[in-house]
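All protein chains of the complex are present and in place, except for one that has been dropped.
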Amino acid sequence: MKQLLSFIRKEFYHILRDKPTIMILLLMPVIQIILFGFALTTEVKDTRVAVLIPENDEATSRITERINASAYFDVVNIIHSNKEIQETFRDGNAKLVVSFESGFAAKLKHDGVAHIQLIADATDPNAANSFTFYMQNIITAYQQEIMGQFKNPYQITPEVKMLYNPQMISAFNFVPGVLGMILILICAMMTSIAIVREKEMGTMEILLVSPMKPIYTILSKITPYFVLSCINFTTIILLSVFVLKVPITGSFASLVVVSMLYIFVALALGLLISTFAQSQVAAMLISGMGLMIPVMLLSGMIFPIENMPWPLQWFSNIIPARWYISAVKLVMIQGLGFSAIIKEMAVLSFMALVLVAISMKKFKVRLE
Amino acid sequence: MDKVITASNLTKQFGHFTAVDNISFEVERGEIFGFLGANGAGKTTAMRMLSGLSKPTSGVGKVAGYDIHTQSELVKKNIGYMSQKFSLYDDLKVWENIELYAGIYGMNDREIKEKTDKLMHELNFERERDLLVGSLPLGFKQKLAFSVAIFHHPQVVFLDEPTGGVDPVTRRMFWELIYKAAEDGITIFVTTHYMDEAEYCNRVSIMVDGRIEALDSPMNLKKQYGAANMDEVFQKLARKSQRTE
Partner (left out) sequence: MYAIEAKNLYKNYFSEKSGKFAGLGNSKTQYNTNLNSPSGDLGVGVSFEVNEGEIFGIIGPDGAGKTTLFRILTTLILADKGTATVNGFDVVNDYREIRKCVGYMPGRFSLYQDLTVEENLKFFATVFNTTVEENYELIKDIYQQIEPFKKRRAGKLSGGMKQKLALSCALIHKPTVLFLDEPTTGVDPVSRKEFWGMLKKLKAQGITILVSTPYMDEASLCDRIALIQQGRFLNIDTPQNIVNQYKNKLLAVRSKNMSKLLKDLRSNKLYENSFAFGDAHHLSVNSLEFAISSLEEYLLKCGHIDIQITEIQPTIEDCFMEISRDVARRV
């Protein structure tokens, strides 16, 4: 028994005297509670809505007001033509478009019936279900109100149209996320571990004291993982298309291009991590915890970015996975082409350049 | 004559490879017994068997009165162990390390406190008592590690190349600690690559290819092999090795 106690005490000493570990162990739960409690939510809140109003009239303004007043929604744009609907979704400006038919108020008054179309981005089917449900409630409430006021049986029938994922397959939403996570994990973690292993084994010393240019060492570490990642990418796509039935409705070429770019960013990230990780275990922890958790929580793969408080939204901008996942969704699910993902490509290219520049600078020609 | 270690036909096989081939010997209480041999000759395997860490394939052995095959846990309780690789915890203080190991070997608090005070005084470590072991120079660490290994006054202490890389003065101070322990009745079983240290032993055994090729006092071995010192004895014997590993 005494043995057990002394050992337990010793283990406590080890933990307490290792400041970095203790910080992680005690801070992590706090951060997670705050994140999950306040910031990350799948609740419908301030969902961005665009309203298509062919001509302004009393009813449409009222309903629009109600929508805006609701805590669930935020009217971000008022559009006037069908063409703008596609643009709205493509640019990610809104998740839902409320489309009033032409002459809405008049039809309501005279015919007692008017139509509203709710066009939802069903990439995330669960979210789509939620906000169309809430929207329908608002409309019904308005309907009740005017019925009560004017003592006429008014009827506003909302027609729901789910875009991009008419069958509401949840795989649509997580395939891009999985791609984003797996690629960054493999490339960054494995690359950094491979380079640090050389340092740990002591063979890095011999390689440095040789005519071999350090760039060759780097390239030789990166290449196998690049190849592996391409294989993984292919596997995931094949499985998604043929087994999960997630189609690639957009340009396959753009998907490949943006994926290659993303892999490159991930490799550069791995390189950067290797320049300051002192041991393989450290490299693994930094890539694992430092990458996986932000990617899972803040890249938009599980929790919608729009629902996050703005500091986190801002932070999510520096996570490469966020841009990649967004590009993949646009191509695979919304069926768009190269021009739609220019922004994402530009951001990823910029990240790649910056990471490579920093890594090259930090890559030591000497041991210290 | 009290035999604190006895080994009869001890053998250890790993698959087809016989690491330790039928060795037999005895060590008396209070003896300083040197266990020499080239790398790969089977020394480490033999020591592992004797310290209860590994079960022999065949043969019998007794350490501190307990059978190494069937009573290995009791063997472990009654021995001390120190090696170059195994050392104290760098992020624990000097006295914390002592307390930990003493506790593992079942000493009670009062005993531990008394003995710790005594040890600190003897080693002149009073200033260093509260320091983290990691901050001590190698020589201090070695001495401390040895003292911790014998803190619970075991019957035998196994030392695996304890003085590797240490400076000459500290090396000798270390051996003086060994002498003192032997005088206190602790049997010392030590392996080393420093041939001059072989001279400090009462008797020395030299393993070649898994077998004990020589076992006697340094003086007798030198006479037997017509050698001026133990280094020459070793060279003559080890050259016969077939085991090119």
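All chains are identified by letter, namely A and B, in their written order; residue positions are counted from 1 within each chain.
Simple rule for what comes next: a residue touches a chain if its C-beta (ideal position, glycine included) is under 8 Å from a C-beta of that chain, and two chains touch if they have at least 3 such contacts.
This one's a predicted model, so the numbers in the text were calculated from it and none came from an experiment.
Undergrad: So which of the visible chains would the left-out chain be touching?
TA: Touched by the chain not displayed, across the whole complex: A, B.
Undergrad: Tell me which residue among B:Phe33, B:Phe151 or B:Trp175 touches the hidden chain in the full complex.
TA: B:Trp175
Undergrad: Could you list which residues of chain A touch the chain missing from the display?
TA: Residues of chain A in touch with the missing chain: 201-203, 205-212, 365-368.
Undergrad: Where does chain B touch the missing chain, residue by residue?
TA: Counting over the whole complex, chain B touches the hidden chain at residues 37-40, 90, 132, 134-138, 140, 161, 164-170, 172, 175-176, 179, 183, 193-200, 218-219, 222, 229-231, 234-235, 238-239, 241, 244-245.
Assume only the chains that are shown with their structure count from here on.
Undergrad: Based only on mean CA positions, could you tell me how far chain A sits from chain B in angstrom?
TA: Spacing between the chain centres: roughly 60 Å.
Undergrad: Going by the contact rule set out above, which residues of chain A touch chain B in the complex?
TA: Per the touch definition, chain A meets chain B at residues 2-3, 5-7, 9-10, 13-14, 17-18.
Undergrad: Mind listing the chain B positions that touch chain A in their complex?
TA: 89, 91-92, 96, 99-100, 103-104, 106, 108
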